[in-house]
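Okay, structure first, notes after.
== subunit A ==
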Amino acid sequence: MISFRLDGRSVVPPYLQIVQQVRQALRMGVLDVGDKLPTVREVVAATAVNPNTVLKAYRDLEREGLVEPRAGLGTFVVGRPSGPPPGTHSRLARSLAQWVHSAREAGLDDESIESLLRITLRAAAEEETA
Partner candidate 1 sequence: MMASRDPVAIQTRGLSKLYRRVTALSEVTVTVPEGRISALIGPNGAGKTTLLRVLSGLARPTSGEVAVLGGPPSQDPAFLASIGFLAQELPLYRRFTAEDHIGIGAHLNSRWDGPYVRQRLESLGIPLDQPVGTLSGGQRAQLALALTLAKRPRLLLLDEPVAALDPLARRQFVAHLAEAVADGGLTVVLSSHLVADLERTCDHVILLAASRVQLCGEIDTLLAAHQVLIGPSKDTTAIERDHTLVHAVRTPRQTTLLIRRNGPVADPAFEISDVGLEELVLGYMGQQAGPASAHLTMIGEGQ
Partner candidate 2 sequence: MTWLVWRQHRTQAYFAAAAIAAFAVLLLITGRQMASQYQAALTACAASHTCGNLANTLNLGSPVVSFLVTLTVAVPCLMGVFWGGPLVAREVETGTTQFAWMQSVPRSRWLAAKVGWALLAAAAWGGAVSALVTWWSSPVNALKQQNFQPSQFDIQGIVPIGYAVFAVALGITVGALLRRTLPAMAITVAVFTLLRLVVGQDFRSHYMTAVTKTFAFLHHLPLPAGSYWQVSGGVVGPGGHISSSTLAGSGAHLSIDGLPVNLVSLPAACRNLAFQSPQKFFPCLTAHGYHGFIAYQPADRYWAFQGVETGIFVLLAAALIAVTAIVILRRDA
């Protein structure tokens, strides 16, 4: 069974850490379809996290189609995270490398690049929710 490890100092909120750890476990093969996720109670006992946080994470995973709650039995894995179509990663990696090259030429160091990336991601997220 998977056990969760929450980093209190990470910028990623706890519920998202749980979601990410489930997805990662599925990708790595630690979890597979048919496996039972720890109960809310078990996660809470191990991590002292708020029960609603776990509920929220499991709901998000359910919405993504990765898990399914079965009344009285628990929450079970029903799917694997869908990866992007083959070749997408390498295509995007190439355009990103070009962008990083021009950014470096403009004089940005790694820290500025990361900062810019964070701001851009945030703005994009706000646009999506708007």
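Simple rule for what comes next: a contact is a pair of C-beta atoms (placed from the backbone, for glycine too) under 8 Å apart; a residue touches a chain by one contact, two chains touch by 3 or more; residues count from 1.
Selection criteria: all candidates are chains of the complex that A comes from, given by their letters.
Please read these numbers as outputs of a predicted model, since none were measured by experiment.
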- Message: Once the contact definition is applied, which of 1 or 2 turns out to touch subunit A in the complex?
- Response: 1
- Query: Which subunit A residues qualify as touching candidate 1 in the complex?
  - Reply: 6, 8, 11, 14, 40-41, 44-54, 56, 115, 119, 122, 126
